[in-house]
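The block that comes next holds chain A.
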Amino acid sequence: MSGILEFVTHPLNAVTFFPLVGVVAILLLAREKETLIRWVALGTSLITFVISLGVLGLFNPQDPGLQLVYDRPWFTVAGWTIRYVMGVDGLSILLLLLTTLLTPIAILSTWTAIQERVKEFMIFFLLLEIGMVGVFLALDLFLFYIFWEFTLVPMYFLIGMWGGPRRMYAAIKFFLYTMAGSILMLLAIVWLGLHYGTFSVPDILAQGPVMGPVQYWLFLAFAAAFAIKVPMWPLHSWLPDAHVEAPTAGSVILAGVLLKMGTYGFLRFNMSLFPDAAKYYAPWVALLAVIGIVYGAIVSFPQRDVKKLVAYSSVSHLGFVMLGLFAFTPQGIEGAILQMINHGISTGALFLIVGMIYERRHTRDLDAFGGLWKVMPVYAVLSLITALSSMGLPGLNGFVGEFNILLGALGSRVLGSYWFAGFAALGVILAAVYMLTMYQKVFLGPLDKEENKCLQDLNWREVVTLLPLIVLMFWIGLYPKPFFALMHPAVEHLLQAVLK
Partner candidate 1 sequence: MLWQYVPIAIMLVLSMGLAALIVALGHLVGPSRPTHRKMIPYESGMVPIGPGMRRQPIRFYRIAMLFLLFDIEVVFLLPWAVVSRKLGLFGFIEALIFIAILLVGYLYAWKGGALEWE
Partner candidate 2 sequence: MTVPVTWQDVAALLPEFFLVVWASALLLLDVFWIREKRTTAWLSALGFVVALVLAVGQMGRAPLLAFRGMVIADAFSVFLVALFALSGLVGILLAQDYLARNGIERGEFYVLLMFSVVGMMLMARVADLVMIFLALELFSLPLYVMTGFARPRADSEEAALKYFLLGAFASGFMAFGIALVYGATSTTSLPHMVDVIQAGEADLALLTAGAALVLTGLGFKIATVPFHMWTPDVYHGAPSPVSGFMAATAKMAGFAALLRLFVLVFPVVADLTPVLWALAALSMVLGNVAAIAQRNIKRLLAYSSIAHAGYMLSAAVAFADPHLGPQAVAAILFYLVAYVLATFGAWGVVILLERRIGQEGLLLEDYAGLSRQYPGLAAAMAVFMLSFIGVPPTLGFFGKFYLFRVVLDAGFVGLALIGVLTSLVSAYYYLRVVMLMYMKPGEPIVRREPRVQATVLAAAALTLFLGLTAASSLYAWATEAILRFG
């Protein structure tokens, strides 16, 4: 008993597994009590958020290493001790907070949108949160893989059961694409286990990173899993399908958190475990990232489905993150981490905004709107802020991240060329083009469609859903210092090890 108590009272375990309480509670509730189920799910995710704030309180920003480490032998098989290692550092603390923040927001957004099978929806959603939080906290490769693969299942059901008309195709495509990468990673993980005799990342790094020609293969195997998840061009084709078909809350989590699992994987595992390979491949990764930036932006432009537009813009934004990471400069990586958060906030908010109008009009076709400013002023203002944040207007959060990434890429010795940053900057301009075009088509111009004339503006619940994200957009945009302070020592620490 004391063992269990010790386990659950550790803050990282608590924040990971607290949603399980909600899952059990919802399982016990009758399926007709939909409102109660919604409240239980929301309450659970809010408490999880509070716990994650507690983790932040315990976190020491000056310490570059892993903190709050919970390290126990989990089980032993044939000479392998598989450890249960959880820990948090400057690389993951913000992503943890982003996850626990976006989950209640996403649940709140489903209040009226999800009317069917609420019970199953909330169960899958809370299970998904467990998987996502676990991915960011797990430091044992085996444990990490379990969380990583586990996120697939609830997301598959969320897309497939509550999605749009082509939801089954999108769901299975999502599952197969992601699994294709991760099973290659599984083989690489097994290889590391055979070679090091442990899966614990700190223990492996204590023995020194992987050397020799095999690291290039292992890097590629890990990269396969993460690059599909990010998604990097040309492995991105599952993303538009998944986003278009997923329900709003699914899209928010998919864009806000699941994609970050890929970039986080590069940051946490590929860079530190295979430093030489990472540097060797860096220009190629950067090349794909830049192609992704430009490609995503260009393809976004002609889209008529707003969700598809936002999905392709994600390909572009995540390209920035990858470019920043593989610049191997403090500015680049810090900008990339911040950009992960920014993208979670802005794109999450964009999907919420799309979901709100879809709930009213049941279409996402750009041509079906126009002049909404006149009937929905609150909505229009919030949308404008979000769109500006997404395209990187100075003063809002997107700018800070992209600017740092571009600076980092310019000063990067590993990349060794200005061209990457030059072409990436082109992406910033293109982002302004497609975002403003979209905004113009929806909100400006004459209010000429009959169906749009009697649209209701946002209710208090919808405003509450968006408000935390809007506040964060301004906060990061105007005063990003506390965010950088959280990650700076850890990034320096990582770069020292990698560039040594």
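Of note:
To be clear about the criterion, contacts are C-beta pairs under 8 Å (C-beta built on N, C-alpha and C of every residue); 3 or more make two chains touch, one makes a residue touch a chain; residues count from 1.
Criterion applied: all candidates are chains of the complex that A comes from, given by their letters.
What you see is a predicted model; the values in this text were computed from it and never measured.
In summary, of the candidates 1 or 2 that share the complex with chain A, the touching one is 2.
Residues of chain A touching candidate 2 in their complex: 74-78, 82, 117, 120, 142, 145-146, 149-150, 152-153, 156-157, 160-161, 167-168, 171-172, 175-176, 179-180, 183-184, 186-187, 190-191, 193-194.
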